[in-house]
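FYI, not all chains are in this one, though none of them got moved.
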Amino acid sequence: MGIALSDLNHMQLAGFVSALGETFELAPWVAEAAFAKRPFAGVTALHEAMFGAVRAASRDSQLAFLRNHPDLAGKAARAGALTDDSKREQARVGLDSLDEADYARFHQLNDAYKEKFGFPFIVCVRRHTRDSILAQFERRLRHDATGEFAAALQEVFFITRLRVAALVAGEDMPRVNGRLSTHVLDTHAGRPAVGLAVELYELAGDHFIRIATATTNADGRTYQPLIGDRPLPIGRYELRFAVGDHFRSRGIEAGNPPFLDIVPLRFSISEPEAHYHVPLLCTPWSYSTYRGS
Amino acid sequence: MGIALSDLNHMQLAGFVSALGETFELAPWVAEAAFAKRPFAGVTALHEAMFGAVRAASRDSQLAFLRNHPDLAGKAARAGALTDDSKREQARVGLDSLDEADYARFHQLNDAYKEKFGFPFIVCVRRHTRDSILAQFERRLRHDATGEFAAALQEVFFITRLRVAALVAGEDMPRVNGRLSTHVLDTHAGRPAVGLAVELYELAGDHFIRIATATTNADGRTYQPLIGDRPLPIGRYELRFAVGDHFRSRGIEAGNPPFLDIVPLRFSISEPEAHYHVPLLCTPWSYSTYRGS
Amino acid sequence: MGIALSDLNHMQLAGFVSALGETFELAPWVAEAAFAKRPFAGVTALHEAMFGAVRAASRDSQLAFLRNHPDLAGKAARAGALTDDSKREQARVGLDSLDEADYARFHQLNDAYKEKFGFPFIVCVRRHTRDSILAQFERRLRHDATGEFAAALQEVFFITRLRVAALVAGEDMPRVNGRLSTHVLDTHAGRPAVGLAVELYELAGDHFIRIATATTNADGRTYQPLIGDRPLPIGRYELRFAVGDHFRSRGIEAGNPPFLDIVPLRFSISEPEAHYHVPLLCTPWSYSTYRGS
């Protein structure tokens, strides 16, 4: 599926550009500029050489490059005129299936943004929930031109780092993925809570969207991370633990209804490439949580 | 408003029955029977004497007495044919303003109940949320006749204890009220969290109904109990603490969005006459709660 | 025993000075100067007027005043030539019964201090443990002359505030006392731990001196504060809770020996006039503590 870095290091210019050309949106000149820096010791160095070419380009070239990005949830998306990478990325966060009101909202923000800055709003959607894209849109609209130009390039950095990491395999891969994990300890029994049902919700406005379910194993953990192998989308989340069922199954009385039944832990993620460990320590009468490691 | 126990102890039969007659639904004979036990050392003793008269009555009298209770949320309630006490009690839990679907549901349960047991479903609504009345309705429909007869009398005990306690003032008042309180400690600073916003919600099905708001004082407590001076309605609740605003006001960085913003504590109340203390210990990165005292 | 502030407000000069003269060590002129400020609205105002007289005095008078203070644990103490107040205060912290080595240590520090600053080391011993007096002695020996003069006067402020508060009764008493309290919650059972033995130790070097014992009551608290009605001596402490016995008495298995038996909480006090609440939340397998309120 991917390309080996060692192969890239031995390619001619045409093959090199053809292999990497789409990672920087409609800008094969980026791969051409990076070609001169071969061989690359690692994938991180390859991406930095490519992004360095963008940074070293003239302001006019940079601007043209930014302008070549599609509108977020824009007409291009609906009409299907996106690069494959852009299409996949926008779909994952639900931007390809907005209702009319949300579509209008994005459309209006896009127009205001382009009117102010002269290029479309660019954001690495893989690092965000829909809520957080909207929040960032509104925050960045308040930037001045210089600040926003830098912010847009930073997003290009995140977008292309993910694309390069997905495309090329080799030494020193860039760190692009985070991990969300949990662990349930029953401090009433002094051992892990086994077989306890866990749900993970994303908060979208005032709705809760369930995005994962799991059951704790013999060590009180879930077999898979609740989110893994991808950047953690910046946003608000709620974990829900079926604590009442757990203690009921142990035959413990704690009132009717029990003092604790579904325990929600609500928290936010702001570092997509980090490990968030959000454990639960509980008895039928108490619980605690913390950002662990 | 109320009557002094010492006055009751000196009344003639007619006055005594007139004063207490309505506390046991349409059953002045209860007050008449209790009259013989005067004087009463305390209000608890007065209520026990009255309830003892019910317990000592023939099965037929008891059944007639139970049959005199109005349907819960029934036609009587809509048509206004309730005693004043019944009217107030049903209104507080929202039973006087059901929508058509819920009204139909209660109506159907009432019919099934009366068909099975021969008297209307009686419950001390002041000790319940709507959810918990429905849960109890369904649980009690599964009783056998003997078990349910006892359960109905137990509810009469709760209802009349509240009425007597509201009507008569004197020594040894029955314990009819509970209390829900909270306390917020900022264990990052090692002191109470001051000025932190707290909201209390009741869960009704999958809706949250906000029933109280407060702000913590210099000691991290609320000036008034979140629920007080009444029985705590059995049911599910959620406290929400504006932890993010608190740490933001202290100038502490904890991510954007902050790891903790609104912290929900979800718990149930099953003992209406008890004290529930549900405190929050928090830092920007951790929190814990417990049933305290 | 004490004097009413209202009586002081009506006394002649001689009586006033006789009543208050000893509160400022061998300095009746302080009371004389304060006499002019009568009447005093509160005891705090009285003490502030007296201490204001010291502050307003010439440097020579202040120095003479400081020089009139006895050596801490010095020859005067052994020979009995102390004012009654000084005697009592030094005895409470064990300075009247030092062994030869400690006596020599204090003697040597005193000599070095007087050599450097020209007056004896003054400290409000009621606000300190022995460890903390030694620590402060060594820290203050490193002061420059100006800094130490101010530090000595600050200690005079604390000493005389305590003496005035002990002697005079009236409105607006100065806040001179702190309080150390605890509370034990059994979060395994969801209720206070009743009848649990608690011990309080003071750390002196690497020895532990037991200074209080108590048993928790029905609310999980001790009937009396562990330290109260006096300033909390600055120093290191350890609370020990017989958690193992508590859970054994509830019939709970937690290993042999049990995972938790005696639980020590070690903490320091640095604010003698504050309230320190140091609770324990415990199960047979976990515990937590915090500075509460």
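As written, the chain order gives the labels A, B and C, with residue 1 at the start of each chain.
Going forward, contacts are C-beta pairs under 8 Å (C-beta built on N, C-alpha and C of every residue); 3 or more make two chains touch, one makes a residue touch a chain.
Here the structure is a predicted model, which means the values were calculated and not measured.
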Query - Total copies in the full complex, given that 3 are placed here - result: 4
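Please note the rule applied: only the chains that are shown with their structure count from here on.
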Query raised in the report: Measuring from the mean C-alpha position of subunit A to the mean C-alpha position of subunit C, what distance in angstrom results?
Result: 57
Requested in this report: Check each residue of subunit C and list the ones that touch at least two other chains.
Outcome: 187, 190, 281, 288
Report task. Provide the residue numbers of subunit A that touch subunit B in the complex, in ascending order. Result -> 132, 135, 234-236, 238, 255-264, 266-271, 281, 285-291
Query raised in the report: Inside the complex, what are the residues of subunit B that reach subunit C?
Result: 183, 185, 187, 190-192, 219-220, 281, 288, 290-293
**Report entry** Complex contact set, residues of subunit A against subunit C
**Finding:** 187-190, 254, 259, 281, 283-286, 288
